[in-house]
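The other protein chains are all here in position, but one chain of the complex has been omitted.
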Amino acid sequence: MTVCFDEMKGEDGNLRATYEGLDAWLRDLSPDVLDQRCQEAEFLFRRIGITFNVYGEADATERLIPFDVIPRIIAADEWKRLERGLTQRVKAINLYLKDIYGRREILRKGLIPEDLVFQNQVFRPEMNGQKVPHDIYIHIAGIDIVRVAADTFYVLEDNVRTPSGVSYMLENREIMMRLFPDLFSRYRVAPVENYPDELLATLRSVAPDTAAAEPNVVLLSPGIYNSAYFEHSFLADKLGIELVEGRDLMVKGGVVSMRTTEGPKRVDVIYRRVDDDFLDPLSFRPDSTLGVPGLMSAYHAGNVTLANAVGTGIADDKAIYSYMPEIVKFYLGEEPILQNVPTWRCREPDHLAYVLEHLPELVVKEVHGSGGYGMLIGPMADKGKLAAFRTRIEADPKNYIAQPTLALSTCPTWVDRGVAPRHIDLRPFVLTGSDTVRIVPGGLTRVALQRGSLVVNSSQGGGTKDTWVLDV
Amino acid sequence: MLSRTADNLYWVARYVERADYLARILEVTMRLTALPLAYVGSTNEWDSAVATAGCGNGFFSHYSEANEDTVREFLAFSAANTSSIRNCIELARTNARAVRTALTSEMWEVINDSWLTLKKFGKGPTSREEFMRFLRFVQETSLRFDGSAYRTMLRTDAYWFFRLGLNIERADNTARILDTKYHLLLPEDTHIGGPLDYYQWAAILRSVSALTSYHWVYRESLKPWLIADLLILNPKMPRSLASCYDNLVIDCDALAEAYGRQGTSQRKARGIRTRLANSRMTEIFQNGLHEFITEFISNNNELGSAISRQYLM
Partner (left out) sequence: MRIRVSHRTVYRYDKPLSRVIQTLRLTPRPHDGQHVVRWRIDVSEDCRLEAQDDAFGNVTHAFSADGPVSHLEVLVEGEVETQDTDGIVRGAIERFPPSLYLRETPLTVADPPIRQFARDAVAGREGEIAVLHALLGAVHEAVVFDTDPTHVTTTASEAFGLRRGVCQDLAHVFIAGARSLGIPSRYVGGYLHRSDGVVAQEAGHAWVESWVPELGWVAFDPAHSISATEAYVRVAIGLDYLGAAPVRGTRFGGIGETLEVEVQVDQAFHQVQS
């Protein structure tokens, strides 16, 4: 493996200033105490019921995401740069979506191939020419960032459909503050606990013009069997809004209402955690029972805001990702602050040739896959797997992109009664309202708990850490 | 509040109450069957337990004979029995999970803990000692759950829907015991002081946790008509039909007050309570205890449907 940047010890092995306090604290602490704290943390998580559901596992449908007690620390100046970059990127994505479902200037200019949009299943023709309240498509974005060197952060993926994980950001902090008050006293850590307030302010700011002065905001969940159900109920609770399912809502006269014990009550903003396909059986999959029949007609009539908007997948699709630098330049006239990972598009013959030649060094992804599925990590794959993947790429090059194997930064992590470096990423959450862009300092740090592993997804054995952004 | 949320709260309460009831039936039956035959007669108490649990049809489509093994299995652990204790706790938790934001964290922790504990019992304990511990655990769950609701919930509509579920289920359970055992309580059928019936009467009282209460209320040895009075008309006894309906009227009125509107549920609950308040045991026996109970069960179900139509759909 190539040498990785370590968040604590940099590239050269010298302790970085931000981690001095943590280092000293770790030295003071006996492994027994830390071990005990880990068990307490697990007990707390299980007791509160912070679990996620795993699809296809009938028996153990509720699992804990492993939590690592050693925080990941980001310096104030590092964060400021990330924050500017995130704001810029999300602004550009919003303008891009408005354009794609409106005038389509970017296609006319030929900056993105038309077929990449029109032939893409995540493009929603139903949204064409439809206005969304306040022209905002992405109210909540989770942008996955990795660090490969002291000054190099890459955006790995934009999640602008129904990004999840923010409940872990909040609960991780709660649990850390309960378990390690002493460690907190050595640092000035920017709080994240205001996230629910910021989210609510964002959602209220985007209510449609026809809404009452006090807009009714609800969270629409697919229900208790969804993998992120815990998060849905957690957020609804923190925001003080109703957690609804499709069957709780109905559309009449172009207006959405919810069934309450006191009769129907109008709904103005729906923070929806149901995928596009299932939102409205009269517009999308006719067999969906999770959605609300007629929802799209109320949406098109301008009487309800969906957060995020329908059809935002055409912004975070892996096939579109590689065009993000052009998107930022085109809509904002600025150079992107956050870099993309260099990406080869197998649809382009010269890129394809390069990819096939360098397969063992590359990470190859299906353009429509997610969660680390349908992926080849070249350096980890044996000959058979490489050959199989080569055949798949050759059969349908359009379906793949490739990237260099990134040396994701590592962070000290508690494993087997000892501290060892493990690879991490970061998912900050960007909120866009009609008034302003809000970013709570930090985000969710995911960690690949297996030694050497680069896969941080919770569905594939990844864990999480508390993320500290220092105030000074 | 969302109709579905109210519905979930109502059913959480019902399922926990039902689990508690089944645990008491099983405990009492185990106790009775442990006595020498001379004390309890030759009736099959396991048959009676199945009947009291209200799942005769389901049971006999799975088993040909009611005995300790089959009844314990079916009432406590069977996945095939939708009202087994295991299923009640699972369903209570499923409902609770769907409305976590409407429960207090204390309530959620009780129900989640007991669900986790339930898993530890696996397919069901084999030894009697272990099984008794299981039954105690179920009863403690309902005590803790009720208690935490009483101590931590805001007195808003959520609380009243929770209470409605609890009291409807409780009234139904007490009525079912009476429905199965009414023949033991008929005055003409008694050989007073006979040991056979004594243990049966004690068992009835135990199954509503009222053996001690009986003595405090009546200061007499066990008399069947007094037992009937305690279970049906005595408002001091928390599981009596009268007490359940005192509470149901309070719960319904609180909702009417909160929403500024009343409907069928309120009228129905008051009607049933008035009927209980104006009844005397002598008249009930004259007109037929069994008929009275049958009619009560059907009225109680109608109130359940009325609540459902008025608020939960």
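In order of appearance the chains are A and B, and numbering begins at 1 in each one.
What we mean here is this: a contact is a pair of C-beta atoms (placed from the backbone, for glycine too) under 8 Å apart; a residue touches a chain by one contact, two chains touch by 3 or more.
Because the structure is a prediction, the values reported are computed rather than measured.
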Among shown chains, those touching the left-out chain: A
Residue among A:85, A:222, A:281 or A:442 that touches the chain left out of view: A:281
Candidate in contact with the missing chain, chosen from A:21, A:293, A:374 or A:421: A:293
Contact with the hidden chain (one of A:125, A:333 or A:349): A:125
Residue in contact with the excluded chain [from A:26, A:64, A:301 or A:386]: A:301
Option touching the unshown chain, where A:10, A:254 or A:404 are the choices: A:254
Subunit A, residues in touch with the chain not shown (by the definition above): 114-115, 118-119, 125-130, 250-254, 281-283, 286, 293-294, 297, 300-301
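As a working rule, only the chains that are shown with their structure count from here on.
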Mean-CA-position distance for subunit B and subunit A (Å): 48
Parts of subunit A lying in touch with subunit B, wherever the complex brings them together: 46-49, 223-224, 229, 233, 236-237, 242-245, 247-248, 258-262
Interfacial residue positions of subunit B with respect to subunit A in the complex: 1-6, 94, 97-101, 105, 108-109, 112-113, 116, 157, 161, 255, 259, 261, 311-313
